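Some chains omitted; the rest stay in position.
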Amino acid sequence: MSEQKEGDHSAHAGRSVEEFKREREALNEIVLKHAGLQMKRFFNLDTQSYGAGALPKKTKELLGLVASLVLRCDDCVLYHLIQCRELGVTDEELGEALNIGLVVGGSITIPHLRRAFRSWDEMKKMPDKQPQDK
Amino acid sequence: MSEQKEGDHSAHAGRSVEEFKREREALNEIVLKHAGLQMKRFFNLDTQSYGAGALPKKTKELLGLVASLVLRCDDCVLYHLIQCRELGVTDEELGEALNIGLVVGGSITIPHLRRAFRSWDEMKKMPDKQPQDK
Amino acid sequence: MSEQKEGDHSAHAGRSVEEFKREREALNEIVLKHAGLQMKRFFNLDTQSYGAGALPKKTKELLGLVASLVLRCDDCVLYHLIQCRELGVTDEELGEALNIGLVVGGSITIPHLRRAFRSWDEMKKMPDKQPQDK
Amino acid sequence: MSEQKEGDHSAHAGRSVEEFKREREALNEIVLKHAGLQMKRFFNLDTQSYGAGALPKKTKELLGLVASLVLRCDDCVLYHLIQCRELGVTDEELGEALNIGLVVGGSITIPHLRRAFRSWDEMKKMPDKQPQDK
């Protein structure tokens, strides 16, 4: 990540995929400590929604990705990008999915699109642990 | 559409799929009369984004559908539902895609979800012109 | 509702509270026919979230109302208004809650605010079935 | 409005500019009956924000229009269109402003763009009462 560190002081910008994963895990612990039964049910539901069914997991992660892009949530975009990478989504597939998000959601999504592609680039340079799941 | 007319005075609620299509066409004529070159380019881009590529058309329409649901646009949801129907999306596939939209976008999407399922029901009762594409 | 019918052809505008309830019920039947297990769980969770707990039901309905106003969903606003009315929310309490929604969400919420007050007015003229719950 | 009435049962779609004005006025009366001091101050502030200053009224109405388009509020779009018409905004100026809204806000704004152009068309056919203000 070193080349991204310079001239790149923005929060999301300077956060590597690994840092995001660690932060997410740490925060999830705090959330679970506070979460009541209903909140825990929501989290379960959230996880279940992306499981394989009539639609393959890959399609579902792309759906989650594009929904996150048009709603402009960097953390959500990055989470689904990680899943997409693990499920073997190709550059072309990713580009077409994000393009739909861009057209539907407009230029206001561009800063998120930029950060999405940078994280994708970063993941492609990491020692490969995928694809394992489908 | 007669059974939907009673007790159903809301705009979107009382509008049949056929009425939507006619209205959309009529309004598109007005838009094209006013649209400058840039706007026309945007419309072209919009159409092209859903063409087959690395991702099949069906996946792209589902992406457009879920993006439209989380952004809560009835007209956009209905437009993509029509495309999904023509491309042979099954009830199960539709249900799973809309469920992702519901979980990502929350209960605020429920009124749109209701109208989406009603339009889907309505299309299933129409003389079948699909599937033709895929 | 007769005095609202003239000069009032907009969907939400012309729909009475009773019509809304009937439509909502009819559409819920269609949704439940289509909903898979996960969607049904979401609906249950949605209902449970407004049950009495550390916060009274009335406060929770006001939370749902203001969230619906800032997200600008007429159907959701009307649903929570009906609950608020049944739980004995006063005019003053309603006005203060909606004012917070207006200040947080801005003038873009005003059309929804208008329709909210009209529905409230309409409910106040209906034969009283509240307050029963607290 | 007769030619718009056929095949056009959607709420916003079937509502003429004059009907919108009447409905808006009627609802404003209801709102003012309920509004507390703070809400009334907000309404005053809203009105004042569009008064002439360092920026001309026309520019301010275009700002309100584009903000309303990207936030996808038909009533707000129509309100600012009426002001724009009265202030002598030309077809070309309108088209360029709406195009910026379309590019920033994406294809999800298209249904609102369609209805905006239809209302504009409708206003251009009405007996002219503008331009009077600048």
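Just so it is clear, A, B, C and D label the chains in written order, and each chain counts residues from 1 on its own.
Simple rule for what comes next: a contact is a pair of C-beta atoms (placed from the backbone, for glycine too) under 8 Å apart; a residue touches a chain by one contact, two chains touch by 3 or more.
All figures in this text were calculated on a predicted structure; none of them were measured in a lab.
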{"item": "Oligomeric copy total, full assembly; chains in place: 4", "value": "6"}
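Everything below uses one rule, namely that only the chains that are shown with their structure count from here on.
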{"item": "From the options A-D, A-B or B-D, the pair that copies B-C, where over half of the contact pairs coincide", "value": "B-D"}
{"item": "Cα-centroid distance, chain A relative to chain C, in whole angstrom", "value": "34"}
{"item": "Cα-centroid distance, chain C relative to chain D, in whole angstrom", "value": "26"}
{"item": "Contacts with 2+ other chains: residues of chain C", "value": "10-12, 14, 38, 42"}
{"item": "Interface residues, chain D side, partner chain B - complex", "value": "7-14, 72, 91-92, 94-96, 98-99, 102-103, 107-108, 110-111, 113-115, 117-118, 120-121"}
{"item": "Chain A partner contacts - residues on chain C that touch it in the complex", "value": "38, 41-42, 45, 48-49"}
{"item": "Interface residues, chain A side, partner chain D - complex", "value": "70, 102-109"}
